[in-house]
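The other protein chains are all here in position, but one chain of the complex has been omitted.
Letters A and B name the chains as they come in the text, with residue numbers starting at 1 for each one.
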Amino acid sequence: MEGYKVIFHINESEKRSTVLANVNNLIKDLGRDNVIVEIVANGYAVIDYVLEDNEYNETINKMTSTYKLGVRFIACRNSLVGNKVDEESLLSFVTVVPSGVSELIKKQSEGYAYIKP
Amino acid sequence: MEGYKVIFHINESEKRSTVLANVNNLIKDLGRDNVIVEIVANGYAVIDYVLEDNEYNETINKMTSTYKLGVRFIACRNSLVGNKVDEESLLSFVTVVPSGVSELIKKQSEGYAYIKP
Partner (left out) sequence: MEGYKVIFHINESEKRSTVLANVNNLIKDLGRDNVIVEIVANGYAVIDYVLEDNEYNETINKMTSTYKLGVRFIACRNSLVGNKVDEESLLSFVTVVPSGVSELIKKQSEGYAYIKP
């Protein structure tokens, strides 16, 4: 087996805990080496990637070891600009792409499953 | 033609009527023998599968004949545990899987379309 690939799409900030819980459960179920996960945030949800001293940041930091093993955090630049979020303020492991929507399309064309929590 | 396959993803209880209406319309449009439908509930939406004397249960029971012909109702065990729902309390035709998210990924890798109502 080549392993599974999935993109989680988040555009509503209130879904952030759900997404992280989903990813944790997923990796627990399939095993770290059997799934590549990408979390694509666009719209207002990009503010979740801002480095702040809060519970979400703690949770996401706890996932750092997981992140190293195949969880990618992606932010949409259009949405960062639209929500006046400075790229410098993002958590260190977040990758910025020009368009979150393009990213979602490209990844699906590469065989990633799509999940909108 | 081999027929179509689709997973409906529901994680919000208030979307339950929409999902059933969608499935009914879909089967009416494509024909019972031309589509395989799976409804995957995770998050709080798993409570919709609890056997109770209510309108939703009536509707879903009316779909029993449909269910026999290619509609599968799936509940996520992580979500059942998280929402303190006993598996014994579920409608008889519901199938429990270890992880709803894994189910959504696996089915997409088998060529199922994904719809989030």
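Everything below uses one rule, namely that contacts are C-beta pairs under 8 Å (C-beta built on N, C-alpha and C of every residue); 3 or more make two chains touch, one makes a residue touch a chain.
Remember, it's a predicted structure, so these values are computed and weren't measured experimentally.
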**OP:** Please give every residue of chain A in contact with the chain that is not shown.
**Re:** 9, 11, 42-43, 78, 98-99, 101-102, 104-106, 108-109, 114, 116
Subject >> Missing-chain contacts mapped onto chain B >> reply: 4, 6, 18, 22, 25-26, 28-30, 35, 111, 113-117
